[in-house]
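A single protein chain has been removed from this complex, and every other one stays in its place.
Our next item is chain A:
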Amino acid sequence: MDFQSIKDLLQHCQDKNVNIGELMLETEAAKTGRDREDIFEMMKERLLKMKEAIDAGISDPSPTPSGISGGDAYKMQKYKEKGSYLTGSLMIDAMKYAFATSETNARMGVIVATPTAGSAGVLPGCIFTLKENTDIPFDRLVMGLFTASAIGYVIANRSFISGAAGGCQAEIGSATAMASAAIVEMRGGTPEQAAHAGAMALKSLLGLVCDPVAGLVEVPCIKRNVIGTSIAFTSADMALAGLESRISFDEVIGAMYDIGKSMPRTLKETALGGLAATPTGEEIKERIMGKPCLKRA
């Protein structure tokens, strides 16, 4: 049993009468011969590492070594304590946790790639927000990681998940689709609803280029992780309300692939275009990197 498309995935779920997370766990057990309990524990270990990355990020108000980010998770925490926020407790927590994870990543701290390090803030941002704001049991959060991984697994094998190969749509787009589908299943939605949420989330981020200032995974990457959480929650709510994506998830993934292929090299993690090539972006690069220390061949 394996799946190569969202259509396959949904068919298997229907045949076995399980949700996407459960199907991923069963598939992993069948492919590796490992016990389900061991696989569950491995995933739980990753969830605990995510929590450590969040805790490290929230408690650290200092700038990152480059000086161009850092301390924003801490600021969001202070803002929440004041209590006059607009979007609500749920979204403020998601922003805070996404910032915390991505700032830990920028400090070369330990994080869990979901699916990549550059997009590592979105999924933990959403998952720990549900933990904080609902009475969801811890094991269900672990199952949410299985749901997310199944979606990422299809995207990674059919398209791409790295900014260098497909632009930021492949990173934040994939992470947001994964998180959105996971939220739906953690809230008791059906596999079909999870797939619609994933499709709507990825559609919202199609075409997004990878243009990191000075080649650092900081500007604009960290704030894109934060914004990803709001798209994930919005798409999940739409799907849970019964809204559907007019374009199937598999076709959206196909469109992401085509767009990534036709994106110019300057906008695929080379730091040669987009925000990296703005006057401020160039100035930051000059300040941080100085003159190139290696001769080009």
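A few comments on the model shown:
In this text, a residue touches a chain if its C-beta (ideal position, glycine included) is under 8 Å from a C-beta of that chain, and two chains touch if they have at least 3 such contacts; residues count from 1.
Note that contacts and distances are computed from a predicted model.
Of the candidates "Acyl-CoA dehydrogenase", "L-serine ammonia-lyase", "Sarcosine oxidase subunit alpha family protein" or "Sugar ABC transporter substrate-binding protein", the chain left out of this view carries the UniProt protein name "L-serine ammonia-lyase".
Here one chain is not drawn; of A:Tyr97, A:Phe146 or A:Tyr257, the residue touching it is A:Phe146. Among A:Lys16, A:Arg36, A:Lys75 or A:Arg265, only A:Arg265 touches the chain left out of the display.
Considering the whole complex, the residue from A:Lys7, A:Arg46, A:Arg140 or A:Lys223 that touches the absent chain is A:Arg46. Contact with the omitted chain, checked across A:Val122, A:Leu141 or A:Leu216, is made by A:Leu216. Summarising the interface, chain A meets the missing chain with residues 2, 4, 24-25, 27-28, 31-32, 39, 42-43, 45-46, 49, 66, 104-118, 120, 123, 145-146, 148-150, 152-153, 156-157, 160-165, 170, 178, 212, 214-218, 265, 268-272, 288-289, 294-297.
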